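Provided herewith is a single structure, encoded as structure tokens, for subsequent inquiry.
Here the complex is missing a single protein chain, while all its other protein chains stay put.
Labels for the chains are A, B, C and D, by order of writing; each one numbers its residues from 1.
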Amino acid sequence: MEISADIHLTRHPDFVLDVEMTVQPQGITALYGSSGSGKSTLLRLLAGLERGTRKDRIEITSGKTVWQSEQIFVPPERRGIGFVFQQQQLFPHLSVQGNLDFALSRQHTEQNLEVNQVYDWLNLHSLLDKEISQLSGGEAQRVAIARVLLNGAKCIFMDEPLGSIDSPSRSRILPYLDRLHRNLQIPMVYVSHSYEEITYLADHLFVLDNGKITSQGSMLELCSSIELNSGEGDAAAVVIQCTVAKHDLDYRLSELDFEGANIFVNAEQYQVGDSLRVRIPAKDVSITTTRPGNSSILNILEVQIVSFEENSGPSVLVRLRRNKQFVLARITKKSLNLLDLQPGQTVYAQIKSVALLMESIDD
Amino acid sequence: MEISADIHLTRHPDFVLDVEMTVQPQGITALYGSSGSGKSTLLRLLAGLERGTRKDRIEITSGKTVWQSEQIFVPPERRGIGFVFQQQQLFPHLSVQGNLDFALSRQHTEQNLEVNQVYDWLNLHSLLDKEISQLSGGEAQRVAIARVLLNGAKCIFMDEPLGSIDSPSRSRILPYLDRLHRNLQIPMVYVSHSYEEITYLADHLFVLDNGKITSQGSMLELCSSIELNSGEGDAAAVVIQCTVAKHDLDYRLSELDFEGANIFVNAEQYQVGDSLRVRIPAKDVSITTTRPGNSSILNILEVQIVSFEENSGPSVLVRLRRNKQFVLARITKKSLNLLDLQPGQTVYAQIKSVALLMESIDD
Amino acid sequence: SAETVRIAVASNFHPTLTKIVQVLSKESDTKYVLISGSTGVLYSQISNGAPFDILMAADKVRPALLDTHGLIEPGSRMTYAVGRLALWVPGSTSPVNKSFLQNLQGNLAIANPEIAPYGVAAKELLRGIDLSKVRLVMGNNVGQTFHFVQTGNAQAGLVALSQVRHSEIDRRLFWPVDEGLHKPIEQQMVTMNQSAGTIEFSAFLITETATNIISNDGYRLPGSREN
Amino acid sequence: MIDPDLVSLTITLKLAAVTTFILFLIGTPLAWWLARTRHVAGFLVEPLVALPIVLPPTVLGFYLLILFSPNSGFGKAWASLTGSTLAFTFEGLVIGSVIYSLPFYVQPLQVAFSGVKQDLLDAAATLGAGPVDRFINIVAPVCRSGFVVAGTLAFAHTVGEFGIVLMIGGNISGETRVLSIALFDHVETLEYGRAHLMAAGLLVFSFTLLLIVYTLNRWQTGRSSSLGSGS
Partner (left out) sequence: MIDPDLVSLTITLKLAAVTTFILFLIGTPLAWWLARTRHVAGFLVEPLVALPIVLPPTVLGFYLLILFSPNSGFGKAWASLTGSTLAFTFEGLVIGSVIYSLPFYVQPLQVAFSGVKQDLLDAAATLGAGPVDRFINIVAPVCRSGFVVAGTLAFAHTVGEFGIVLMIGGNISGETRVLSIALFDHVETLEYGRAHLMAAGLLVFSFTLLLIVYTLNRWQTGRSSSLGSGS
């Protein structure tokens, strides 16, 4: 299901959404942007929950089907999509079970999804008999996610679904979402203002700013750009592609091949030869000019300095290349000067070992 | 305003809140716990938004005033508290300005708070004329926070207020909240499931698990315990107390004294001699047995190994002592064995420089 | 099967007619159905096609109008009773008579002269009497006028003699108004068709059995003198 | 022989039930439309719906009588279609009651409907529920109290309705003589004992009915909103 949209919509008094985009039929597409940039509005338009007025120009197609044009409007219930709302919208007159049954009895497509497994992932078993008014904030959000998952949508839209979910639940849900779209081939459009969440999840990225798309492309390509990361502070990170080389079962560590170098990580659940994505936060990367020894840091890569971020703060992002892939390091300007780092120079990037995190780790 | 509570409340069918606690009259008290652990319920009881039934035992006092006992019930509007709700509750019939005016005209205490400054901090100027239905999720949450701040409460309760707020706004709001309670001496009770948020903000901590308090105490003391951190994965962190020693304006770095060692951080807005709290994530700390050189890492502390976490995973938390304070390091078991680390051994903790983050940094 | 005859009857005559029909039903197979209402309403309904066979009005105006519009059996219009007015003073300690009217205080209930024939008569009776001390309250029909007095909200009322008789009011508490003091309240009936049942009923109405019931209930019979 | 008052009771209940049912059929979508539309027509239809209340029922009845009469275009058309007239028939009473009770049914329901959050409907739509599905499975249960109040007002109002029925019904025993008219007749013809008995019976019956309906409604509402106010 490939969704294309060409939208020009005005929201009184001063917000204009002006977007042309194509949601890839595979993987997770993230809409990223600050508060008020138009993420929810765009998502609601794609879902058919807003129609715009006569003055707006809205054209949305899904594959060869026109969802919205000047003449046509396919209502949301016939678009086969699922939607997790920013403010959860459970039906107050139904119990938790009732809400889930509502979704189950209206599946968009038949899905051989293990209902019990969804309950496991979202830890719902003890909640099924509760009334909606008896749920805590996080519990309600988990029910809302389950409701959409059980609905068998052909594409799932999520508007900041993890805002009120605690980190243990979050780390159970994130890899599940990842698996969901990979195994079931269900594309997802995921709205978030958390760069961290997005680097965990997204395959494709659209960055929205004040109603306009400022960058777009594959996450692997975009994420190492200094522009995208420079505003992110501690969240700055890259995603790299590695292959499983071998497992060390004693230490429960696996050796990954990253452009000829080794990276150690806990990945025992994968097969040797599997291709994995690994996220490296910039602040976890330090630079040495000589190969360090006697350190608890296992991951040391020989890399080449490509460029520096230009800014006035105390720290600086350094873009480092190893063959075709890039990592980012955030270091102080002081270190930059002390070590006298220059573009083109070959240095060692130390990566705090377990700071390497895969989207598929199940804690 | 010191709030004490002794609560035994049963929620049909199977939730029991059994808590005895005292909220310190200064600083930020955090209620931390997973989804459904009873954080919101406790906060609502303290605020007088829930009364319990006759079967429950609820005793709440504020200083010498009894807020709730078997005979007495002071309604929420006379407790002089402010409350930011988990699901924001703006008045739909009023504009943003109307909502803020509602709070301003009902101030609990007179406060010489700069209205415009609150608007600045929360970036509200362009929103004032909007209707509530026209706000994005994050905008609404910012208005809800402003509404409480302008209300001049003697104590502010916040129930996961930052869930739907993007990181730039968050990093503007967090230090402001910090300053607010320090300058205006307004205590805060802050509910969160984000350990990160809590290590940024909290002075005092209550950990709730399934309706019971499992640990409590000052953040500085509690935070270095392995028990508290071992479930937190990447969020594991300690907070340490340092003193500003000198400023290096060229690099915009300041030298902090931490138990006789130097820590470099951007803290130019503070005076030499100021006491600061610094947060050190465990995953940003690596261990070397010899003093490292030629590294971009500026902060290297000589420390003593105290203990290790016992677990079956690939990584391990190491508790390190420097005089009276502690830091945590998360390293792989592989490194632990390779370096042959033992309790009592003296090692070097490398801390990725700018991973040091103070709650008061204004990006 | 037996014929059904629907008789629309002014509310004030309804109790009397019930007695008559009871007697008649013993002698006849015909089923008589009574529909009571105010003459105005019944008139509107007949004008608009109501399935009534006989109308027994409280006045002669509406029957005459139906006559002119050709809605009735020609020549069927006849006066079946002449209503009489009574001054009823429930709380009275002295005998009630004409002079009582002069000294009346408080609420005096009469039927609305604009719609009810008993009201017209009352108005005539009161002409020339000083009413500065009384408050005239009007019932929409003579039935309501009766309620006003009966519930004690009006101290006196000009009601139908038939009503006080029917309610077995103490003889000393009312005065049957002399008929000379107002124009006679002629109650007329018309029939809308010539079925066996209507003919039977019209015939029965002038039998002695029927006329006795009528005069016992406080009506004068047409043609008879005051008694 | 059956007591004619019992016959009147039967007719009354039948009339009230049929009227409420018809109002349920036509008033429900009307209320929904009024609660949701932003179309200009809404501005005109809304006061039109309320209009029957301001005309005294007897007057409304009078105009309906004229409308139903075979002399009017409508009455003629009806007669040629069905072979009978509307005045003085049960069908005529139903039409009159529906018109008169329409606002009492539509307006409380409209208030309830406008309280339904669009967000809930959006959620239902994305779960695959079409408009009718949404209405039946979300709007209706969420607005149950509104339906109870609307239905009760309409039903009770039809039971107590008088003026219209008097005018267009013709007070025909066994056909159009409803309880309210029978009761009125008893008062008018000075049969007070009977009138008191009937009024008391009506009150007890209605009170019991209302008690049951409202208690069920309260109980249901209480169940789903539980004790506290939740989070």
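Following the convention adopted for this analysis, a contact is a pair of C-beta atoms (placed from the backbone, for glycine too) under 8 Å apart; a residue touches a chain by one contact, two chains touch by 3 or more.
Predicted model only: the values in this text are computed from it and were never measured.
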Seminar exercise, completed: Missing-chain contact, candidates A:H12, A:K64 or A:K324, resolves to A:H12
Problem set entry | Candidates C:V41, C:V82, C:L125 or C:V142 - the one touching the absent chain | C:V41
Exercise. With respect to the chain omitted from the figure, which of C:V23, C:L65 or C:L221 is a touching residue?
Worked result: C:L65
Exercise. At which residues does subunit B meet the chain that is not included here?
Worked result: 44, 47-49, 75-78, 80-83, 85, 87, 89-94, 102-103, 106-108, 131-137, 140, 147-148, 151, 153, 157
Seminar exercise, completed: Where subunit C meets the left-out chain, the residues are 38, 40-41, 43-44, 65, 107, 109, 112, 114-115, 135-140, 144, 147-148, 151-154
Exercise. For subunit D, which residues lie in contact with the unshown chain of the complex?
Worked result: 38, 42-44, 46-48, 50-51, 53-59, 62-63, 103-104, 107-108, 110-112, 114-115, 118-119, 122, 145-146, 149, 152-153, 156-157, 159-163, 180-181, 183-184, 187, 195, 199, 202-203, 206-207, 210-211, 213-215, 218, 221-222, 229
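Keep this in mind: only the chains that are shown with their structure count from here on.
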Problem set entry | Approximate Å spacing (C-alpha centroids) for the pair subunit A, subunit B | 26
Problem set entry | Centre-to-centre distance between subunit D and subunit A (centres being mean Cα positions), rounded to whole Å | 55
Seminar exercise, completed: Each of the following residues of subunit B touches two or more other chains, namely 11, 40-41, 86-87
Seminar exercise, completed: Where subunit C touches two or more other chains at once, the residues are none
